[in-house]
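Shown here: the complex without one of its protein chains, the others still in place.
A, B, C and D are the chain letters, set down in written order, and residue numbers restart from 1 in every chain.
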Amino acid sequence: MNNIIKLVWLIPVLPLIGFLINGLGRKALSKTLSGYIGSAVVLGSFVLSFLVFLQVKNGASATVHFFNFIDLSTFKIAFDFKIDQLSTLFLLIITGVGFLIHVYSTAYMHDEEGMNFAKYFAYLNLFVFSMLLLVMGGNFVIMFIGWEGVGLCSYLLIGYWYRNTNYTDAANKAFIMNRIGDLGFLLALFWLISKLGTVQYDDIFTTASLAKLSAKDITGITLLLFVGATGKSAQIPLFTWLPDAMAGPTPVSALIHAATMVTAGIYMIARSNALFSLAHQTQTIISIVGLATALLAASIAIKQNDIKKVLAYSTVSQLGFMFVALGTGNYVAAVFHVLTHAFFKALMFLGSGSVIHAMGGEQDIRKMGGLHKHMKITSITFLIGCLAISGIPGFSGFFSKDEILAGAYGHSTLLYSITLFAALLTAFYMFRLYIITFTGKFRGTHDQEHHLHESPKAMTIPLIILGILSVIGGYVGVPEVLGGHHELAAYLSPVVKSAEHHLSHNTEFMLMGLSTILVVISISFAWARFRNYSIEGEAKGLGSLLENKWYVDEIYQKIILNPLKSISAFFNNIIESKLIDGAVNGVGKMINYGSRQLRWLQSGQVGGYVLLMVIGMLILFFIQLFL
Amino acid sequence: MNALILSAIWGLVMMFCGVFVKSKSIPKYIAVLGLSIVLISSMIELLTKKSFFHFGYNNMLNTEGFNLSFIVIILFCTLIYFLLTGSEIEKVGAHVGEYFALIFFVLCGISIVATFNTLLMLFIGIEIISIPLYILTGSDKRNLKSNEAALKYFLMGAFSTGIMLMGIAFIYGGNPNASFYIDKIEMGIGHMPVLIAVGLLFVLVSMSFKVSAAPFHFWTPDVYDGAPTVFTSFMSSVVKVAGFFAFLRLFEHAFGIVQDQWQVLIVFITVATLLIGNVTAVFQQSVKRMLAYSSIAQAGFMLLAIFALNDKAKEGILLYAAAYSLASIGLFGVLTKMEDYTIDGFNGLAKEQPVLGLAATIFLLSLTGIPLTAGFQSKFFMLMAAIQNGHHFWIVIVAVLFAAISAYYYFRVIQAIYFKEATKTIILPHSINIPFKIMLIVIAALILIIGVYPELVIGWMYR
Amino acid sequence: MDIKAYIILSLVLFTIGIIGVLVRRNAIIIFMCVELMLNAVNLLLVAFSKMHALSSAVKASPGYASDAQIFVFFIMVVAAAEVSVGLAIIVMMYRNVHTVDVNFLNRLKN
Amino acid sequence: MGNYITFPDLLTWLPMLAGLFCFFVVNQKKAKSTAIIFSLLIMGVSIATLFFTNDAKYLSYNNVNYFWLKYLGANYFIGIDGMGRMLTLLTAIGFPLILLSTVNQEQQNPKAFYGLMMFTQAGLMGVFMAFDALTFYFYWELALVPVYFLCSKWGGERRIQATFKFFVYTFAGSLLMLIAIIYVYMHTSSRAIEEGVMIPHSFSLTAFYNAQLSVTEQNWLFVLFFIAFAIKMPIFPFHTWQPDAYDQSPTSVTMVLSGLMVKMGLFGVLRWLIPVFPAASVHYKNIIIILSVIGIVYASCIAMMQDNIKRLVAYSSIAHIGLMCAAIFSMNVISIQGVLLQMFDHGINIIGMWVVVQIIERKTGVKKISQLSGLAASAPVLTILFIIIALANIALPLTNSFTGELLMFTGLFQTSIWFAAIAGIGIILSAVYTLNMIQKVFYGSVNKITTEVKDISLQEKLILFFIVGIIFFIGIYPQPLIDLTKESVTNILFRLK
Partner (left out) sequence: MNITTLVFILLSVMSVGSAIMMISSKSPVHSVLWLIVVFFAISGHYILLNAQFLAIVNIIVYAGAIMVLFLFVVMLMNLNAETEPIKNYRLQLVGIISGGALLLVIVSAVMKIDTEQLVEMKVGDAGLIKVLGMNLFKNYILPFEISSVLFLSAMIGAVVIGKKDDEVVNKPEN
């Protein structure tokens, strides 16, 4: 045990080393070498993580102290790593999926020139490093370091093709929206510090210190933390950056914007479950926001035509599900869904990457179709992903989603039914995507058709592995009702204490059955609708509303950005130059004016001078003798 | 005593020198020699507390350390003045010896007003200062400006003399001791007698006139502008400070105990002076005239000493005497070398004449009151005095805000010297002789030294 | 006589002098007005000296009472000196511009 | 006190000597190298001071104290405590960086230029070490005057007006402070300097701490002091001199102004204002925090509107200083410690920013953001280094500012959540304008102006790497700085009780 724990520092440091090698030596390294290095370090981390996992799965946990980051005698922030079941699970996801995506990238990014290629891997490694810091941090500050770090890497990677202004716009948007969330996180952090004087998980999540917090404190802190989570995990109102973030290379979307970074919010709330369980109002808000996001994103996804956009909105929607789970206190379900989602969403993103690769960069599904013939592995693995996300029994998504639904049902029937509806939409749009892309006739140009080919091994192997994982990933959490033991729940139990739902087995069966049947119906509907897809005209009414993403971006532009700009312009043009500078210069002008006026007193005539002197005397005499 | 008598005697010597010596440049050396003698003898008097001359002057003068140290400072500054601009005096007109004689008489008058103990001596002293100055102002007979200045100065000066005498008469009338001695004026209990109050007002007005405090300052810009530059230099520095010294001495010893009854008048005058001096100076285009207004502005600061009337004020007035005189003398010295007195006339001076530029900059910085210059120390002591006084605190804030404004017009000259390019139409001085440059450097160095270590000046008064 | 009478008298004379300075433009007349002011002062001083001569404190030494009259003497001395210089200046100006109007020379202003 | 030369002596006299050397001894060509060599030497001395931190043991090395104006009770008293040590270190590091980074710029009349630069350094050093109010005031102005000349002589086309505004503004402020100094001085208690000689008052810091001031007196003296410091920092609404001055000054002077000089104001607040007027500080704290917080948002908003890269950095600096000021007046251990950290960090970062801005301006000849594009393609190393510095400037974790801002915000939060929240908007806005600027200047495709631009030279690389190195070192391990200044924080807060 101890030996491995002593080595945990290597887990983040390895990717950091990879980053430094790739970053500093990007001119010297060949593409192959930097690809190897980039992947190898992550693999190394994965191996270590796995070793750690072997240790902690028996219930052990540890806080590893390195040095004091900040030490004021009254207040300390330690540089600590917290190694427990939750963090280890995330370690595995990050390094595991991360490794696969690194491998995939070596092939996907092959067209980039050498320096940029190395830069790409450097960024990717830096991302892994930050994400590892985020989950391993032993206190909120270290988590925050990772938290902002992943935001930065996301920014860098979205803007990877920096010549395109739209892409860099998207990158800025992502960073800024994340920062808004970060502010919430920070404020929560300050609140905690001012109340408890510490940021250490081990000190905060004890009954004794939680008791020190008033109800108002708890609500406030959890709400602010949740604001942080909405930023990172793309929930209403801060979700719009995620679809735009698809500007980055596809593997990046897979890793950052599907599997890992966006789940940071869930991780954080799961990590603080002790706190959130005490805040019922916050929980309600979380579930409402989650649900609304799930619905909204799902509805938008129906009408999107960019393959990655659909996946992006689906991610937002799935994250919404996870928040519903968090809101209902069902932390294990949320984490479970993170796990399965990481598999199938990464799979689908990589699959879409494979498609895009084959299509020579084309992302519009309307110009695809019938790709199944040309790229079987991609198609099949993508289908597995779709099945998994739709919650077809047997696939991983089924188990996790079902758990969320069960939790929602335990909470309220209304919540359950809306969540279910969102799940049905998921199935619908995913299959819409699949059907339009992979079945039917090819609708692209001849050139494209000619070049269609299955992707190289470095891409397909990760697809296959993820495909397998998307199937079997769910079996770590088979619920009791299906004869399982829910190993995940047991594994996480030292850290995460979910709310208990006492649903009878019958009810659970009934729910599963209902959702399965409805999902199948939904899929069939999609099949019926898009089997013979041809390019549609302008959508109208609701359709156009959906196609334009409910005009959320435009609304933000109207109610936030434009006023901000006008205020800034007002500050700049009126207050700064007229009022403040005007006042300062005005004093100068006044003096100048006074100077010009006072000069007339100096008339040059003795009589005038004497007269003024006499008047001066008069005033002085008057003051002295009569006042 | 030494200064008084020796400078009177040397004035006589210079007068005869004017008659018998035909060369124009010789009187300067004689004057420097004489002034050195006067200075040294005064220093000896200050150090030994013994005068060379013993006769009963009925306690009409008071040669305490403070007064003597002021005289020493004044004599020293005048010596610097002679050394720097002695050769300029030669250029004013034909009567070189006479000019020097008049300056010595002025010094004689200054040593009276610095030590007077009775109102009579004050009056005579002031007249001995004024009359030679009227003449010096008008000494450039060919110049109508000089004529005009002399006439204005004379008429207004005579007018103010009348006012001062009226004041003295009232003070005498209100004084039951029937004495002109300033420390024998009885103020009674409570409010001072009305007669004395009226007298005080008259005297205040005429002293304000002498030190060019507003609203009795109107003669200053015109006279300083019209007089030959080299004499303006003397008038605006040494003489002006002497006026303040007399002002301070009179009001401290005669009216000090009822200060609370007239302080508000000083406040009024001070604020008006600061306002008019600083604000009007802003718009001036001629450096000479700007300096005239700035001398009014500086007077506003010196008035704080009268306002405060405490030990710090005395130290401050000594420092001001040294700092302000040196800077003024230096600056006017530079000005005498300039062809064009407008601010634009200084454009690019630093490039053409680096020494002149640097020295002028230091003088201007000192006048502004930038630390490490003597000007700062003097302002600092004045502020300290005013704050120590404890009444009307706001006047200090007004004073420093106006000091900030003063930076505006002083720095315009600095900007011209350093940051602007010389235009072809403006003639900058070409050949400046080495002694002049050396003197400028010496003055600048003195200003800096006093700025760092002001006890060099005020230490005298504690001897 | 009450001293107030003398005070008022000399103040009136003094003020007439001031008014003269204010209303006249002839330099010589202005100068004469100043002389009038000085005379008003002289009169007042003498009156005060005679007033003090009555007070018991001063009576002991008559020298004190005569101080003011000596002062008047000095004022006359100074006035004489001033007149010589003043008239010289006025004459100089007259020689240059052939007028004694104080407002004629008006180069120095603002 | 012994007769040996002490550290404060070295730190003030060396730059002064260097200045005189540049002015009078060396020729035009050597002035630059003289200044650089001296500044490196001073940096060495300053680093050496870090090893003599045990005051009990090394007191005599760290203090200079002798009578200056005996009758007044003013001593020439300079010394280095933790806070002073840190800021002198910053000054000592800053100057070689500034001089080296602008080494390629040819100045006309380098003797005067470098001479004045070194005088400025002397002034700054003195301010950070003064323990006597008069000494403090002297150095305070000594730092100002050379800068006036530097800006007016070597600045941009509107330099004279801009600098003049700056000068008069600061001069007026410092005169007000002078009044307050004198007033406090008048209320200090007398003490014996030698056998039988009593001095009525004293200018020393301790005497000021023990001055007998009523609450009302404290309140308005505080205002007088504060205006001087507020102008120097500058905080809203006393800031209008600053963008103009930064824009119009030669870049190296801008670096001095923004990196080092603004610290004078903050330092003044910490060393003089709060400890001398504890009651008034508490009385005004909310007003000042509100002003600062408004300033943060306000300056950030204006920064977003700027097209001139120099003005943008200037306004961003106002926002940062606003935060520091707000944190100071939160007056708790965490916030003040944060401010001390941030003073150092901000100094390094903003110098780094200016170094890059200066390189860009020199290479392209423009400072308009809208005229630049695609520098990342032509100068990738510069881009990366600048992004790091810019991100450090907006306090990304693991860069130096993060710890400072974290602590400052924590402290500010303890005053009120709303202050922290509104100030936090500044964090967001800072990201907005910084990223916008990066996007417009570095990203996109190259245009006519930027296409010819070459990447930076080795020497510039070294400077920027050095800055980045400091950024990361302090970002990851700020504890040495904290340890250095811990005691100062305790001392300041002790006065508040």
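Here, a contact is a pair of C-beta atoms (placed from the backbone, for glycine too) under 8 Å apart; a residue touches a chain by one contact, two chains touch by 3 or more.
Quick caveat, the model's predicted, so the values are computed rather than measured.
For the omitted chain, the shown partners it touches in the full complex are A, B, C. In the complete assembly, the contact with the undisplayed chain comes from B:L120, out of B:M43, B:L120 or B:M192.
When the full complex is taken into account, the listed residue touching the unshown chain is B:S286, out of B:S87, B:N177, B:Q261 or B:S286.
Considering the whole complex, the residue from B:V198, B:A350 or B:A422 that touches the absent chain is B:V198. Summarising the interface, subunit A meets the missing chain with residues 607, 611, 614-615, 617-618, 621-622, 625-626.
If you put the missing chain back, the residues of subunit B touching it would be 4, 8, 11-12, 15, 55-58, 60-61, 93-95, 98-99, 101-102, 105, 108-109, 112, 120-121, 124, 127-128, 131-132, 134-135, 138-139, 141-145, 150, 193-195, 197-198, 286, 288, 340-341.
Within subunit C, the residues in touch with the undisplayed chain are 1-9, 11-13, 15-20, 22-26, 28-29, 31-33, 35-36, 39, 42-43, 46-47, 49-51, 53-54, 62-63, 65-67, 69-70, 72-74, 76-85, 87-92, 94-96, 99-101, 103-104, 107.
The criterion applied here is as follows: only the chains that are shown with their structure count from here on.
Between the CA-based centres of subunit A and subunit D the separation comes to 38 Å, rounded to the whole angstrom.
Separating the centre of subunit B from that of subunit D, both taken as means of CA atoms, is a distance of 42 Å.
Within subunit C, residues 18, 21, 30, 102, 106-109 each touch two or more of the remaining chains.
Those residues of subunit D lying in contact with subunit A across their complex are 165, 169, 237, 239-241, 298, 301-302, 304-306, 333-334, 337, 374, 376-377, 380, 391, 396-398, 402-403, 406-407, 409-410, 412-414, 417, 420-421, 424-425, 427-428, 431-432, 435-436, 439, 442-445, 477-479, 482, 486, 489.
On the side of subunit D, the complex with subunit B involves touching residues 68-71, 137-138, 140-142, 145, 149, 152-153, 159-160, 164, 167-168, 171-172, 175-176, 178-179, 182-183, 185-186, 224. The touching residues of subunit C, counted against subunit A in their complex, run 18, 21-25, 30, 102-103, 106-110.
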